[in-house]
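For this view, one protein chain was removed and the others were kept in their places.
== subunit A ==
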Amino acid sequence: MNLRSALLGAAAFAALAPAAMAERGSDGHVNIIYWQAPSILNPYLSGGTKDIESSSMIIEPLGRFDQDGALVPFLASEIPTVENGGVSEDLTTITWTLKEGLLWSDGTPLTSEDVVFTAEYCMHPEGGCAQLSKFDAVESVEAIDDLTIQVNFKAPQPNPYLPFMGGQSPILQKAQFAECLGAAASTCTEQNFNPIGTGPFVVDEFKPNDVISMSANPNYRDPAKPAFATVTFKGGGDAASAGRAVLETGEFDYAWNLQLAPEVIEEMEKGGKGQTVAAFGTLVERLEMNLTDPSSDLPADIRATREAPHPILSDVRVRKALSMAIDRELLVEIGYGQAGRPTCNLVPAPARYASPNTDCIGQDLEGAMALLEEAGWTDTDGDGIRDKDGMKLSLLYQTSTNAVRQNFQDAIKAWWGMIGVETELRNISGSVFFGGDAGSPDTFQKFYADVEMYANNFDGTDPQAYLSMYRCGNEPKPSSQWQGENINRFCDPEYDALLDELAKTGELEKRGEIAIRLNEMLTKDTYTIVPLVDRGRVSAHSNTLGGVVLNTWDSELWNVADWYRIEE
């Protein structure tokens, strides 16, 4: 504490000095709270957001995405493009050049060897690297000279900004991690807890799943930054108490991702100690329609596979009617407030890839009923539930356990009831639902239900990999141990052909057109996926913390070097 009080004293002194220039460490101490606690500071061994974001203060990639999704060079001197010659004409190589004179926090120079090593570290077959998909397309990474790195792809890569780009793929120091390749990766506790980095802060002490104490990196490239001398990064608890600590008690300066009911946040803001900030990315809460029959009467190897088409939902008119009956604006109001907006798109952003489609926004119960009549679903026995050929229009609707999702289930069940659709609701603990255990009947991949709801997004700004999930054959099935990402079991040769075209197209404008077309094929053409809410992120910072720019395309702490204290 002596150091801390000394620094606080120094900060007070600096505040007295009039017109003092900004200086490293002049603003004392900052407290950050994440209600999920970081477990490890090596993003390659954990896909968790908490781990990626906390480590982003310490280790950095070559380039990041800014708040608009544009590419910004960090360790690289510029972003390579086809125009400036950094990306080859045939899209098979990308050449990065490091800024000159960069130092690691231990004072040794950063060289292209470190970048090459980082690729080797993640691509090692026994390492269990969480970011391996970023390196999937990579053939080899080579150092041309001390500052130049060339990444060679196996095939033309229209989006070459995967490895070394964004918070998921920072550069590790070769000297520190050299002994940690492959199976040894998880035994390197010291390295994983105290990575040496180029970022604005260095780790003083890391208590896993609890707290990180950091101080300013003496070798950071900008001598005036960071403004804060020390950081306490506290983890754990729940979103409500994190919000309370910033907005009501003022004990903390920044709270991440306040997933709380809108009225709770409003009430907290009355505390007057801080304010909330919101930004939108690509996270979409959606209903997924099962195109295959999940009935338990079917044999296990056929149930919920493409061999058994869904008896009700195979008809696009039913799917469309279900979508028309939903009032998305009301859903936003009850569930997300300022952190949500209605959407009809699977890819809601960036603007280049987002379809202008807004057909689904207004609720149309009459239209939905007419559509069901047309599809042959009528209420013949007068019990309020439509039927056809002796089969009732009754659906099982599942999602993960979460207060907002259960509210959505109740509302949607009521609307579907109004158009004569009976709904049975089910919720499953998130760790089981998203767990991917092939032995469990309750995973979202197995989809032993008619409709399910969850949210998903994509990394970075390019939706190619995201849209490729719905390729024919990529569906979860018994032969793939129920792994696969085409949750709806969607299959359309035309869609696959368009995906192949996207993979060959480098021109951004053309890519946008194709991506919009693909998105519409899944949403407004077929209602395979029924998007509900474009979910933003709400974080909070205290009134005395300046420089916060909320970013949903990269780590929220991407510009922590620019944060400063506002004098009251």
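Operating definition for what follows: contacts are C-beta pairs under 8 Å (C-beta built on N, C-alpha and C of every residue); 3 or more make two chains touch, one makes a residue touch a chain; residues count from 1.
In the analysis below, contacts and distances are computed from a predicted model.
*Asks:* So which of "NADH-quinone oxidoreductase subunit I", "ABC transporter permease", "Cytochrome b" or "Phenylacetate-CoA oxygenase, PaaG subunit" is the UniProt name of the chain that got left out?
*Replies:* "ABC transporter permease"
*Asks:* Would you indicate which residue among A:V30, A:L45, A:L91 or A:L557 is in contact with the undisplayed chain?
*Replies:* Touching the chain that is not displayed is residue A:L45.
*Asks:* Given that one chain is not shown, which residue among A:D146, A:E251 or A:E366 touches it?
*Replies:* A:E251
*Asks:* Just to verify: which one of A:A185, A:A216 or A:L499 makes contact with the chain not shown?
*Replies:* For the chain that is not drawn, the touching residue is A:A185.
*Asks:* Using the touch definition from the top, which of A:D315, A:D459, A:E520 or A:D534 touches the missing chain?
*Replies:* For the chain that is not drawn, the touching residue is A:D459.
*Asks:* What residue numbers in subunit A mark contact with the hidden partner chain?
*Replies:* 1-2, 33, 37, 39-40, 45-49, 125-133, 183, 185-189, 192-193, 205, 207-211, 213, 232, 234, 236-237, 241, 244-245, 248-252, 271, 429-432, 434-437, 440, 442, 445, 454, 456-459, 483-485
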